[in-house]
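Removed from the display is one protein chain of the complex; every other protein chain stays in position.
Residue numbering begins at 1 within each chain, and the chains themselves are lettered A, B, C and D in the order written.
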Amino acid sequence: MPPVIRLLAKRLGTSLIVLVGVSMLIFTIARVIPGDPARIALGPSASPEQVQALRDRLHLDESLPVQYGYFLRDLSRGDLGVSLYTNRPVTTDIAQFLPATLELIVVAGLMMILIGLPLGVIAARYRGSWADHAVRVFTLLGVSAPSFVWAVILMLIFAFYLPLFPIAGRIADSYAIPSVTGFLMVDTLLAGNLRAFANAAWHIVLPAFALALSGIGQAARLTRSNMVETYDRPFIEMAQSYGFPERRIANRYAFRPSLIPSLTIIGLDFAAMLGNAFLVEAVFAWPGLSRYGVAVILRKDLNAIVGTVLIISAMFLIVNIVVDLLIAFINPRIRYSQRAS
Amino acid sequence: MRRSLFILLRNPLSLTGVILITLVVVSAVFADFIAPFPEHAGAVVDFANFNKAPEWPYLFGTDLVGRDLFSRILYAYRISLVLGIVVLAIAVPIGVTIGLVAGYLGGWTEYVLMRITDVFLSIPPLVLAMSMMGLLEPTLTNGMLAVTAMWWPWYTRLVYNLTRAEKEEGYVLAAEVIGASKPHIIFREILPNCVPSIVTKMTLDLGFVILIASSLSFLGLGVQPPTPDLGSMVADGAKYLPDSWWLTVFPGLAILVAVFGFNLLGDALRDILGVDQ
Amino acid sequence: ALAPAFAETVLRLDEVAVGELDPGKASDYADSILMFNIYDTLVIPVQGGPGYAPHLAESWEADGSDFVFKLRSDVKFHSGNPLTAEDVVFSFDRMKALGQGLSYLFKNVDAAEAVDGQTVRFKLSQPYSPFIASLVRLPIVDKKLVMENLGEGEGEMKDWGQAFLSGNAASTGAYKVVSHNPQEETVMAKNPDYFLGVPDAAPDTVRLRYGLEAATVRTLIAQGEHDISSQWLPPEVLKSLAADGAQILKESGGGAFYIKMNTTKPPLDDVNCRMALSKAYDYAAGVKMVAVTDDVAQGSASTGAIPVGMFGSNPASETLSRDLEAAKQYLADCKYAPEDFNLEISWIGEVPLEERYALLMQANFAELGIKSEIKKLPWALFTEQVTKPENTPNISQVFVNAVTGDPDTLLYAMYHSTAAGTWQSPEYLDDEAVDAALDKGRTETSDEGREAAYSALNDRLMEIAPSIYAYDRQSLFAASNRFKAPALSDPDKAFGLDGFGFTFRLMEMTGE
Amino acid sequence: MTHLLSLRNVSKVFSLGTREVRAVDDVSLDVEEGECLAIVGESGSGKSTIANMILGIYPPSMGSISWRGDILPERRELRHRRAIQLVQQNPLSSLNPRRSVGASLRLALDVHGIGDRPHRRDRVGRLLEEVGLPADFISRSPAALSGGQRQRVAIARALACESDLVVLDEPTSALDVLVQARVLKLLAELRQKRNLTYVFITHDLSVVRNIADRVAVFEKGRLLELSPTEIIFADPQHPYTRRLIGAVPVVTGEEVALRDRLMENENAGA
Partner (left out) sequence: MTATTLRIADLRLGFRTWAGMAEVLHGISLHIDKGERVALVGESGSGKSVTARIILGLLQQLRSARISGTLEFEGTDLDRLPDAERHRLRGTKMSMIFQDPTSSLNPVYRIGTQFHEVLKRAEPGITEAESRAKAVARLADVAIPDPERALESYSFQLSGGMNQRVMIAMALANEPSLLIADEPGTALDVTVQAQTLKLMRDLVEEHHTSVLFISHNLGVVREFADRVYVIYKGRIVEQATAEGLFADPRHPYTRALLSAVPRITGGGIPEIEDVSEDYFQPLVVHEGCGEPGEARP
């Protein structure tokens, strides 16, 4: 499928340009944040010589473009520098904290798709009915409170008052699961420990749902409005005039073309989760990237800030490319067209 | 006008939205008269009445230094609304102009402007705002700046897409044929046709700005005490769950009510203005 | 599975993020807990009394300003390497070279040298009476192991093993590190070969978790999923837990809550202004804010600059109290008028309790007609800002305690003019009388002499009011009833050093 | 003698990614002052592309366009913009839905500084009357007009510039027959009255028969034949032209006869 390959190549190229832009922006921001990173890192008792030594090591006294040059040089070797906060390579830190965050986001993303899309389909099919209104209220509520408010409310109800779910952590202490992928739900399965898997799944339900709620709302609302629009297209009237079953029309004929515009936004929502995960993780003591992210920003840990933002943005761009490919897969017009729009 | 009323009244949810927003706006504007303890919006400590569950005269209970939560929530609405309006007042003109120019002119201008927009879009909003807040002192003004910085690209994107569609419309061709100037075509011909979508998005966004501002203050980057702020109230109160539940639940509900109301209103506006998508 | 009687016992506790495992960098409470259990020091505080007892050192002798220590010969590191004088010298050199954490305690020590395999000599540049006490902050590192694991860096010692020691221990302690994640938790297990032996009743495994939310801890303890809270729980949460039947553990390690005034910037460069503020502050309300029950609180009324029980402190009965009239008089003598004030009251974002004190002050000072604004600062930024007097807020709040248990480590770093510009000394105090008293305190060797020196210091500090002495601090911990910790519940078994009560080998697991 | 407008070897190539589309292929034709030249052809034959080049929306890829003997530059001067006007196919989109009829008409006056300010409003009113609409339509929004009325407004806008040449791109194909008839009538009258020149683009040959002086037949971007209307319909040279005429749905017997005659020729020719 050459058009798809071309699309992929073009998107990768654009993403790379954007990523360079992101790195410049965040690099600059990180460096103009007030405060001397070396002083913060070394603490109050370090001598001025020690602070200066660290500044030299970080090239802090060079001009910004020169610093950026050093950064690029290191980056080309896959080196994001050492975190001043944990004294470990930023890549190591991110590799350690990212899987937990990703696991949370993936589960939330699945919830968003598996709950949000069907709700949207139902609302569109029965538009104007009580089911439509009910879905609307539910989805609007979902998007009307930040995920941390939902996190707190869900926690209060389902962990404090009705202790149905655990209130913190990824898995009970009693399970020792060797870390292979960092994704606990995968690692437990790799270890063949089904009870541990169930336990991990049980831990992830509340945080993921809190994180997913606004995405569910967005996805459902979008699917509904796109589908309502699709319902006005001639091919739906044609399907109806041929008496295709309503359910089939909803689930296939109207849904699939509607999914195409929805997917782009769902991709963006997915990306928004990367940010919101920061808040949910804080509430559920989820050992992900968030605490690290907040801590490094507060401590002006240059390398870690740039590294974290860069990784998150790269993931965002990857998600968007995946979404584009998915759209290309669903939309034959892109798959077969000679021009990549 | 009659049509608008018909659409509003036909849908009980839209009506609910109008009512909720009216309530929120009224409480924000008339907080001085409605709040039972207006002075509690500031630095007041009353250790005789601290951490009290809801009871008369403290409708929503009191916080840890004895201030009436209900009064503070009313004043917090005021801040949230001002913040939302100011952020949009700055972000929308910037985003809209860039979107219009990129969409209409095309070519290199479009490529450069849209890639810059992509850069801002591909940093998750919260992360971007956090970095910005790290850069600036955590004051209300800077909070607004940070939120603005993350907000404009969304308008650019919206208006850019609209413009590209509008550009194909016959009236743009007609204006070009007549010889109208580019600024005229962009701002007088195309822009008015984007206004309904922009206004609708603004209504929805007023809610979201409140959300984002709350999220920022949840992370400790927003409005500073003693100024009441819904997000920080939720964040600070969360430490005292489940015992002092009112500290979190009422500010949380307050956010919910306002944003829910703006969403309903935005939906209604979308119907009335006939905006698609 | 094993029968319950033989089941492994686990103790779970939490602290604020982040746990620092490197002995050269460890400084805060969480780090102290790690150090006191994983590493050993030459001396340790005496349980249930003042003074220091031999530990890795069998004995020592003072020789003018030199100290010579004889090491025990039966101590082995976790690696199996025997403890030698070389290790002690290495640990000291490393601490000095890194210059971080608590290394400032050893400013007056010029060098350490191995006299022979089991003898170490410390050379001090001047007489320094708190030196022995400082040694509880010099964890002894396994030199051989570290040298085998040097990371990248310049010079002979490369990175001094920083990369290695940030995730691993090279130590002799009663507990070994099983896993360490500075954000999440450190898991420790009993060291069966500990040179003093570890009692069976002590927990087999200890999980120290970092950065749990107060609400989480509160529920985990209630649900039997957690054992000891951090000392940073807000009083309301402690109250709820106590009401649920949790035991409340306490530790008073000679610390206090200080409200510090920047003496270099107007208007607080005028002593009368400072006096006015310290008279206007509502001490009673401040103490009430941290009350958990009628007789247990996170603090007790302060009597002056030095916490009750230390050299130079005033009697417990002479508590400070608010005097608005006096405050007004001082204000009248102040060269600035109230309307010139716009005080920046900062509080540390990580310690939400301080927000309430900021509000209390704002309200208190407003009664004098003084305007103020509240500013939240993250800890890292605060420590950086105080390095320059012009960036330092007018008012900052800090909890300070004597890191070695000696008043010198509490007061010198706060008030000596040479120590200005750290988080402990945002006053930038420069007062000859204070400096003299502090210097005397650390060179005097007799208890009487020190008492006199610090008493004078206390009086002078009350006179020039660089700080508001808000309350004497007492750390409270809510805990499950699955264990006993005599060092944290029985005053006769307590240590005079903050954090030492968390010596796990002295705890007893009692089952559910 | 100079032509009003002439196209010399004009081509237009669009590039779509890697592919190129030759929308107009080496076309030369002249438009004489006062005539109505029809351009017919099937969808995609390049009719609108020609129109857009005449209007200066985009320049030709090759060849040149001249106005009264002068070659038109890529960036048109205002006077050229004023001289050549356009009426589009879709009356729904050719008027800005967010501006009143009056505002749309005034734009032309304002841009070209026609008439002094205070009198422009009256001028707009007169224009409306000229196209058979009441003057109080000035404040109406396009949404409140029928298709035929909108098309009249679009015509009025073209007239506002007092231009010499009006390009009409399928001006009636979206209208009902009755409305179409009236609009065509109006166009014919205006041409008379104002001595306008039309380039009339359409695919409807029965309209062409009744309004055009000359007809240019296009296929796939190429000009197949260009003859006076009478001749085209009496004796189309090109089989494609015959096919076009043969496909026109007709309503009277005479028409059927004409069609059948042409089709016979076609079959004979083949």
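One rule holds for everything that comes next: a residue touches a chain if its C-beta (ideal position, glycine included) is under 8 Å from a C-beta of that chain, and two chains touch if they have at least 3 such contacts.
Since the model is a prediction, treat every value here as computed from it, not as a measurement.
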Quick check: which displayed chains does the absent chain contact? A, B, D
Hidden-chain contact residue, picked from the options D:140, D:182, D:222 or D:238: D:182
Contacting the left-out chain in the complete assembly, out of D:4, D:31, D:226 or D:258: D:258
Under the stated touch rule, tell me which residues of chain D contact the chain that is not displayed. 42-43, 147-148, 176-182, 184-185, 188, 203-207, 209-211, 233, 243-252, 254-255, 258-259
Omitted-chain footprint on chain B covers residues 2-3, 6-7
Considering the entire assembly, which residues of chain A contact the chain that has been omitted? 128, 233-235, 237-244, 248, 252-253, 256-257, 260, 330-333, 336
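The criterion applied here is as follows: only the chains that are shown with their structure count from here on.
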Let me spell it out: compute each chain's centre from its C-alpha atoms, then which one is farthest from chain A's centre? D
Could you please state the distance in Å, as a whole number, between where the Cα atoms of chain B are centred and where those of chain C are centred? 44
Could you tell me the distance, in whole angstrom, between the mean C-alpha positions of chain A and chain B? 22
The positions of chain C in contact with two or more other chains are 213, 215, 219, 349, 378
Using the touch definition from the top, which residues of chain A touch two or more other chains? 34, 155, 160, 282-283, 298, 300
Taking the touch rule as given, give the residues of chain A at its contact with chain B in the complex, in rising order. 14, 17-19, 21-22, 25-26, 29-30, 32-34, 133, 136-137, 140-141, 143-146, 148-149, 152-153, 155-156, 160-161, 225, 229, 261, 268, 271-272, 274-276, 278-279, 282-283, 293-294, 297-298, 300, 305, 308-309, 312-313, 316-317, 320
Chain C partner, complex, touching residues on chain B are 43-45, 47, 51, 64-65, 138, 220, 224-226, 236, 238-244
Which bits of chain A are touching chain C when the two form their complex? 34-36, 39-40, 42-47, 50, 85-88, 96-97, 155, 159-160, 163, 167-168, 173, 282-285, 287, 291-292, 295, 298-300
